[in-house]
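Incomplete set of chains, arranged as in the complex.
Should a chain be cited, it is by its letter among A and B, assigned in written order, with residues numbered from 1 in that chain.
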Amino acid sequence: MDLKPLREEVLEANLALVRRGLVIFTFGNASGYDAASGRVVIKPSGVPYDKLTPADLVMTDLKGNLLAGSTLRPSSDLPTHLALYQAFPGVHGVVHTHSRYATSWAQAGVEIPCLGTTHADYFPGPIPVTPALTAHEIQTEYEWNTGQVIIKRFKGIDPLKTPAVLVNGHAPFFWGASVTDAAHTAEIVEELAHMAFVTVTIKADAGRLPDVLRDKHFLRKHGPASYYGQDLPVKP
Amino acid sequence: MDLKPLREEVLEANLALVRRGLVIFTFGNASGYDAASGRVVIKPSGVPYDKLTPADLVMTDLKGNLLAGSTLRPSSDLPTHLALYQAFPGVHGVVHTHSRYATSWAQAGVEIPCLGTTHADYFPGPIPVTPALTAHEIQTEYEWNTGQVIIKRFKGIDPLKTPAVLVNGHAPFFWGASVTDAAHTAEIVEELAHMAFVTVTIKADAGRLPDVLRDKHFLRKHGPASYYGQDLPVKP
């Protein structure tokens, strides 16, 4: 089983991150998960994007065991991806970038507040920041523990509605029903992070969007009462 | 009556917003109004810009009733556009974006102050910000009420001289004698918003432009005493 379509989708997501300016050099990675076969396809570690082919992508099982045909080492962040696939049912794509504005919020250790309807169109609240990892979490199975810190932070938060996190002092991770969705979210969040930077620079204590307006925007695009796009009949 | 030239102008305005970087994804919409026939042509909801054709645009009357030939749902912001056409005589084009700097001022809930002559060349004063919508306004006919809040804010302001507004916590709307004019104003305002951001970051209490200089610049480009451009004879 070669999962050719998934390999192609994962490759395309990795390349889209570069084209959109979210990744420079080898600062990022994207993976996809095929639930039926239990297989994960991920970018190899430290290989320049312009040389990547679908065959270079690394295939593992959900525990990170390399599967036949993989000739390169997987991204060193693989254990974080695996932790998210194991903990978040319905997630089939994970993306990690060091994009400039989202990473700056992560470095500041501050969640990206929901300051306007652009944000609320995509997220029902702030984009959370994790606590810092402990020295022990860093020194033992660092990448796996990065995933665990994210999972703990999402206790009580639906990861399918809030498909992004800032790892404290590090950078963002994104996920979604597919790796294409996760890469799209990466681009949206970078724009939200940039706007939030400008907003708090203009007014340090810019107010959070009122809950009622936040919910209005999130729900007009998401869920059973949504009325955005072309899914409803033209004349209801 | 197909209003083919208006459809083409509205399509071109929508695409210009994307080319100029004022709209990413489906974050925006532009419409045009043909006063003679009472018809409005607007972008469909949630359709990617690169797939839009003139025939995809949606045609309605001034109350929002879809007219024959429209096979797609209109932008969900249509009621805001209609409210502006109904209230502002002489306005035949409306544009909505989530462009980065203007939206950041809207998120900060702060009007864009008139800090220099670049601003005064286009606007006779600040670019107003609306009050926040009430919970009731949000929960009932939200998009129509967005228009009403704008209209109330413009009590005492000539909308043809100040063809832009920031909706609090949301983003800017622009309008004009044509949709082409409104799209041009969108680009100007984004530059003014960017400069105002830089200016107040350099000097938080940067003074407003004195009224006499503001009026000088506005009136040398607008109104009966203007002397900019090629409309006067070469030797007066």
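Here, a contact is a pair of C-beta atoms (placed from the backbone, for glycine too) under 8 Å apart; a residue touches a chain by one contact, two chains touch by 3 or more.
Please read these numbers as outputs of a predicted model, since none were measured by experiment.
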With 2 copies placed, total copies in this complex: 4
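The working rule: only the chains that are shown with their structure count from here on.
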Angular offset of chain A relative to chain B [C-alpha, multiple of 5 degrees]: 90
Distance from chain B to chain A - Cα centre to Cα centre, in angstrom: 34
Chain B-facing residues of chain A, complex: 115-118, 187-188, 191, 194-196, 198-199, 201-203, 206-207, 209-210, 212-213, 216, 220, 227-230, 232, 234-235
In the complex, chain B residues that touch chain A: 24-25, 27, 44-47, 66, 70-73, 76, 98, 100-101, 103-110, 132-133, 135, 138-139, 142, 169-171, 197, 200-201
